[in-house]
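All protein chains but one are shown in place.
In order of appearance the chains are A, B and C, and numbering begins at 1 in each one.
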Amino acid sequence: MSTSAIAREILIVSIARLLRGTRHVAVGAASPIPAAGAMLARALAEATDEPRLRISILGSVEHNFFTNGSAELFDCAGQGRIDAFFLGGGQIDGAGNVNLVGVGEYPEMKVRWPGSFGSAYLYFTIPRVILFREEHTPRVMVKSVDFISAPGTSAPDVWRKGGPYALLSGRGLFMFDKDKPGFRLESLHSGQTLAEIRDATGFEFGHDENPPETAPPDAPTLALLRGRVLDELHETYPDFAAGLRAAIHGTEPQEITR
Amino acid sequence: MSTSAIAREILIVSIARLLRGTRHVAVGAASPIPAAGAMLARALAEATDEPRLRISILGSVEHNFFTNGSAELFDCAGQGRIDAFFLGGGQIDGAGNVNLVGVGEYPEMKVRWPGSFGSAYLYFTIPRVILFREEHTPRVMVKSVDFISAPGTSAPDVWRKGGPYALLSGRGLFMFDKDKPGFRLESLHSGQTLAEIRDATGFEFGHDENPPETAPPDAPTLALLRGRVLDELHETYPDFAAGLRAAIHGTEPQEITR
Amino acid sequence: MQDDLDRLAAYVISGMRVAVPVDYGGVPMALTRRLITRGEARDLHLICVPTGGLQVDMLIGAGLVAMVETSAVSLGEAGGAPRFNNAVRSGEVRMLDATCPAIHAGLLAAQKAVPFMPMRGLLGSDVQAYREDWKVIDNPLAEDADPIVLIPAIHPDVAVFHAPMADRAGNVWIGRRRELAAMAYASGTTLVTVERIVETDFMADETTAAGTLPALYVTDIAQAERGAWPHGLWGTYDPDSAELRRYAAAARTAEGFAEYMATTKGETAP
Partner (left out) sequence: MQDDLDRLAAYVISGMRVAVPVDYGGVPMALTRRLITRGEARDLHLICVPTGGLQVDMLIGAGLVAMVETSAVSLGEAGGAPRFNNAVRSGEVRMLDATCPAIHAGLLAAQKAVPFMPMRGLLGSDVQAYREDWKVIDNPLAEDADPIVLIPAIHPDVAVFHAPMADRAGNVWIGRRRELAAMAYASGTTLVTVERIVETDFMADETTAAGTLPALYVTDIAQAERGAWPHGLWGTYDPDSAELRRYAAAARTAEGFAEYMATTKGETAP
């Protein structure tokens, strides 16, 4: 068994840190790493007397706090009752714009993705939207998205309670500064260099001269993750939990997708 | 037992006639005579192969077709799914305006009634609104209402799918002509004269030189009313049904309130 | 000694906008009497969803109300609401006369986090004429003239209601009375009294979940048996018509009202 955190665990721990102090986190349907991060944040909050964290996992029956149909998530977000949410993005640019629609010229795009889902609303309403995409390559992290499903920032007269908070990829963690606007590299995941990350990123971003490595979890946190959190995760994402367990025990390659 | 219809039965039969051809009738909570009229209309429709009439009685558990809270009645009306409804009115004027708020100058009126309820919406949405008020005196049937809870007619550019259809009182039946706009006396209830009705009415109305008497029900209709309809009515309005039964059997005064 | 009802009542502070339910929809009368006994929360702005009854009349009679937004206030079969009618005539409370769907529309706007809801009807009524906060615009999507009323969002500070039961997680069973959920969605704080607290998790079963207001929207809960009395509670008990009539008769005068309130203890009612 690996005694230090593996790459996926670093992502989970990073997410848990970003969720610190939140009361209600919503997670998309097929998002096991964000869900695991939220579960770890909940376990840590309970251990430290912080307010209990509520986790809504869309499409899950156990983690469903809604009874008013599929519009309730959006109503709930609009009411300010959801503090954090995750968005992916076929393309993400340096202004925090997200593209979930496709590549090329709209509407007859050369690559068509599913569509914008609720992003064009949730990005405006949820204070901490965490952009999470493991693949960190120039085709994902682009200079300018081909289609803005949801814009990173808005003019001052536009009603906006939320927006991008951080960008977490397989290479590093960036925080978003809406006044600039732009991303600033907070830390590099183990094994990454600044030069590599720059080459993989189509947009400019701020950074220290020698950005730190993403901090690994301390021993109690890692134990919590590998114990209670993995058990909880298993109920909703059995395949992912089993795979993560195998990776921790060194029975499968540890490298995450880039 | 009275073999001819008593006054309250004439009202019920008149309402049933006004509801002919409707599919869904909504009735207010404390409205036994409109409810009885609707039940009679339903029984008559069934006997003649007309489409089944649905009756929603507000506040009733048995006659409730709604599951979406107290807003659903209004949504349902807006969607065009309710064909007929009843409105009372502390004051009703010749333009079909209805006042449910009070007498005198708003807001510190010398007489305050409960308020407008849903009238300011339902009067615009339900095609056949039947104004029903047994008391027919100059203080109810006024020249001009002190407060318009809901107007009888609207300018041509105003969205309006419904409005006053008829006015039924203890003295007679009037039909509303929105093009005029105004009421026309259709028939006098038994024992009423045109002169009496004019004296009791604060507004001008159209009429024939010798208006007919409100037609009594034929024998099968009266039998249906005194049989099945009275039984159905008993489930929702036991006190009213018992009183009506007693009146039919001549064990209490037959006169209705004027 | 401070009990659960006191804990709930303490959330209500002078000047707050308080959403209250229709008389057959779960009126928190035990909590209402407690608010009156405490007498601390004054100048309340009541929002009746969409009409009011005994609760509103009592709070007005006790002098705790500055403003009432409602489509109607009455005691139903027991007649007009005497303290309400008196307070309106004397100008003691300010009225925002509405119509039922306009109140629902205002709450819906808050639920949807939008500043207004458009609404049909209303035009040409004095209900609309006297509401300076409502605005008539020309429908921006229509080619021809098409006036329509915009109802501003109603954001109650607190919603209060009584329900048959809650579970240990704080989920509340509301059945078909979805306007109670609408009140909670729109409000910053939601206080619920219930007949009983049960061990079953309402959210764990699709059948009960369908009629449940999730704990997410519920700030605090207190048990109050027969907590809607003398109003009824759907599916649980009927209104006490005799008591409503007794109140209606007593409350015709301020003295009669005071006497009634001093001698009637709701919490220990049958």
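Definition applied: contacts are C-beta pairs under 8 Å (C-beta built on N, C-alpha and C of every residue); 3 or more make two chains touch, one makes a residue touch a chain.
None of these values were measured; they are calculated from a predicted model.
Note on the chain not shown: across the whole complex it touches A, B, C. When the omitted chain is restored, the residue from B:N99, B:T125 or B:T214 that touches it is B:T125. Only one residue in the set B:F66, B:Y106 or B:F203 touches the chain that does not appear here, and it is B:F66.
Checked against the full complex, the one of C:K112, C:H155 or C:R245 touching the unshown chain is C:K112. Residues of chain C that touch the chain left out of the display are 105, 108, 112-120, 135, 137, 139-142, 146, 148, 150, 152, 174-176, 206-211, 234-235. For chain A, the residues in touch with the chain missing from this view are 29-30, 59, 61, 64, 66-71, 74, 78, 100-102, 106-110, 112-125, 147-151, 154-155, 157-159. The missing chain lies against chain B, touching residues 24, 54, 64-68, 75-76, 78-81, 125.
Basically, only the chains that are shown with their structure count from here on.
Residue positions of chain C touching 2 or more other chains: 181.
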